[in-house]
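Remarks on the structure that follows.
All protein chains but one are shown in place.
Each chain gets a letter, A, B and C, in the order it is written, and its residues are counted from 1.
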Amino acid sequence: MTNKSIYIKNESLSVDAAYQYILDERSGGNCIFVGSIRDLNMKKTVRSIDFDCYDAMALKEMHKIADELFSAYEITRILMHHRKGLVKIKDIAVIIAVSAIHRDAAFAACRTAIDALKKRVPIWKKEFYQDGHYWINSTP
Amino acid sequence: MTNKSIYIKNESLSVDAAYQYILDERSGGNCIFVGSIRDLNMKKTVRSIDFDCYDAMALKEMHKIADELFSAYEITRILMHHRKGLVKIKDIAVIIAVSAIHRDAAFAACRTAIDALKKRVPIWKKEFYQDGHYWINSTP
Amino acid sequence: MEYSIWCFGIARDIVGAPRLLIQLDTSSSVADLKEKINRMYEGFGQLKTYRIAVNQNIADDQTILSAGDEIAIIPPVSGG
Partner (left out) sequence: MEYSIWCFGIARDIVGAPRLLIQLDTSSSVADLKEKINRMYEGFGQLKTYRIAVNQNIADDQTILSAGDEIAIIPPVSGG
């Protein structure tokens, strides 16, 4: 069994599957971050979201982030799954899951992973509202 | 629907059920901590663990912690479930799950919750090894 | 007056039962209770520390016990 699971998927992501993946008899602390689609952003009601993704480069960057985390923290396993395509409110956009012997490393690596993903991984979010749409971050 | 779920249970805890509980259309950031039983502690192989619990006082303290977190952080929902009785390696001891509009609050509240639980809530862990047992923290 | 004391964690192992019956003078304090417990069971002297909860709150040594109080021995906790 490998110690990282990195995917971009066009189907629903499962929190339970993520936990099952990182579960390891050596680990006592497991931290899972789930990014879900919320109904309100920048004071506008969001109806749906379309994730565009440069798959090959995104996966490469996610693997790089995971490898950096294994160097920086004493962690056991890491999972990074990102959704692509059209999603709706309450759907899962991303799951980061990290197991470690102790919770300090699990929390820190999980937080660092989602921050790095949002900064570095080539994925783009287009929000659809009643009256239009907006590519997040793209225009001032 | 209430915004906190606080339980001490004599049966398996479910990560998926925890996520379903905290999921809310207003939230975008969800942080889940899972404390699982690991096979090695203080260089000894752990065979099983028995959680003793002062249920009434523990629940009261967990509710207090949850209420403090609602005051301190902008969070949407919180779940704190703790296992009691006999558990084995890889079983879940505790789940803390927090949803929030933004991930900063979700991470911070989740971390504060598990730290407070470990410090304040009257639950006791007895580890069984091949050659004996030990009540964690109790004796020097 | 007779008090019934709940014993949790290692306290239950030291006492050998989940409840301990203790005779104390009226208006005894938590400090008096601890002194009596320590005298009855030397195992408590080997703990890092322990506290007494009265009516589900940690009580300080000066707290006076009353009939009907829910009293418990709280060794160092280790949940999570």
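Note that a residue touches a chain if its C-beta (ideal position, glycine included) is under 8 Å from a C-beta of that chain, and two chains touch if they have at least 3 such contacts.
Keep in mind that this is a model prediction, so the values were computed, not measured.
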Displayed chains contacting the withheld chain: A
Contact with the hidden chain (one of A:Tyr21, A:Phe51, A:Tyr73 or A:Phe107): A:Phe51
On chain A, residues whose C-beta touches the chain left out of the figure: 35, 51-54, 56-58, 60, 82, 93-94, 114, 117-126, 135-140
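Methods note: only the chains that are shown with their structure count from here on.
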Chain whose average C-alpha position is farthest from chain C's own: A
Gap in Å, rounded to a whole number, between the CA centres of chain B and chain A: 23
Chain B, residues touching no fewer than two other chains: 35, 114
